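As structure tokens, the structure follows; a few thoughts come after it.
Missing here is one protein chain; the remaining ones are kept as they sit in the complex.
Moving on, here comes chain A:
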Amino acid sequence: MTGNLETKNISAAYGNAQVLNGVSIVARPGAITCILGANGAGKTSLIRAIIGLLPTIDGSVELDGTPLSSLRPHARVAHGVGCVPEGRKLFPKMTVEENLRVGAYLMQDKQLIQKRLTKVYETFPRLAERKQQFAGTMSGGEQAMVSIGRALMSEPRILLIDEPSLGLSPALVRDSFAIIRDINKSGISILLVEQNVRQTLAIADYGYVISQGKVVARGTSEELLNDEEMKRAYFGIQ
């Protein structure tokens, strides 16, 4: 099974502000691994460092043993890293179908692209009805579907998902988490970044807790639910 993503001791900074401080995590093949932490803990920075948008000053990122650190973001996508960015980040003035086609940019085979499109439309029938609508005019829930669909177009081995619950109603959050579990069951490893602890741990196999750019706790979902360090990172209990 493929989709084994490892970061080894990565550090990164915005100017003088160090946002990641030697973070080592493993997202196992076929599993859902979650990164938990409060606002500003460095979760999104970690995702940006893995995809290559945030330059690392130390450490390495590997996917199935292939080092990614020296590659530009698009080359990392070519190696099988898919991304559902924080806030969904659709191209607002493109149609739903164009957004999905951007996700398949690296694919040359037109028939294969069509096959992937059909599959995304089967997964999200709502998008098939709205393929010519501008993505910027859609509801939050629909945008979430487009963002996930777009990332699936490149047939990733590992999917990085950054705060899928952001700005969604509780019902839609439940739907999103169910979709994430289904994607994982289809054989794609997932690295899920969330603030929403209980729902995330309910679907995740393994998790890390980040605080101030460092991993402060790790373990299976059950272990983390009862972890003192995690409670401290989240609620500031000393």
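The definition used in the following text is that a residue touches a chain if its C-beta (ideal position, glycine included) is under 8 Å from a C-beta of that chain, and two chains touch if they have at least 3 such contacts; residues count from 1.
Here is the rule we go by: contacts and distances are computed from a predicted model.
Looking at UniProt, which of "Branched-chain amino acid transport system permease protein", "ThiS family protein", "Cytochrome c oxidase subunit 2" or "Molybdopterin oxidoreductase family protein" names the chain we cannot see?
"Branched-chain amino acid transport system permease protein"
Would you indicate which residue among A:1, A:57, A:102 or A:178 is in contact with the undisplayed chain?
Checking each option in A:1, A:57, A:102 or A:178, the one touching the absent chain turns out to be A:102.
Just one of A:5, A:83 or A:173 touches the chain that is missing; which is it?
A:83
Can you list, in ascending order, the chain A residues touching the missing chain?
Looking at chain A, the ones touching the missing chain are residues 51-53, 72-74, 77-78, 83, 85, 89, 91-94, 98, 101-103, 105-106, 150-151, 154.
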